[in-house]
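Remarks on the structure that follows.
Missing here is one protein chain; the remaining ones are kept as they sit in the complex.
So, chain A:
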Amino acid sequence: MIHYCFLINRLGKCRMEQWYDIVSEKDQAKILRETTALVLGRTSKLCNFIEYRGLKIVYKRYASLFFIIAIDPTDNEFITLEIIQQYVESLDTYFGSVCELDLVFSFHKAYYLLYELIMSGEIMETSKKVIYQAMMSQDLNEAVDLENVPEV
């Protein structure tokens, strides 16, 4: 099971966080801080896994962004890396060669995309095509309702 996902940049700024456990706000801040420090402290040659608070943190760096997922110690680390890859590819398809700025200005879209991939801490959709279609259909749905209303 996935316990939480973060998206942080090279400077340690959090771009997105999603919790699948019930964690108090204070602990959330602490975990985020400590995890960020752990991940940023590692060089690129080391493995992508860290043991932390009884969980396994799997992270991967894409350009200036770190994608971080915490899983159970018994979960499969490789497939978690693949989930990250799946998410990044979906972002890429959706935004069209995604960059950090896309995630800053359209952070809500990044959340929507995550909700199509992972739910209740489990991977839900394994097809990038389905994810893309779902995003597009919902955006269309929005557009119909928006009509004369300006976008966000």
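Following the convention adopted for this analysis, a contact is a pair of C-beta atoms (placed from the backbone, for glycine too) under 8 Å apart; a residue touches a chain by one contact, two chains touch by 3 or more; residues count from 1.
In this section, contacts and distances are computed from a predicted model.
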Which of "Eukaryotic translation initiation factor 5A", "AP-1 complex subunit gamma", "E3 ubiquitin-protein ligase parkin" or "Cytoplasmic tRNA 2-thiolation protein 2" matches, in UniProt, the chain that is not displayed:
"AP-1 complex subunit gamma"
Can you work out which residue in A:35, A:48 or A:90 touches the chain that's missing from view?
A:48
Across the whole complex, list the residues on chain A that are touched by the chain not included here.
14-18, 22, 24-25, 45-51, 73-74, 76-79, 81-83, 85-86, 104-105, 107-108, 111-112, 115, 119-130, 134, 137-138, 141-142, 144-146, 149-152
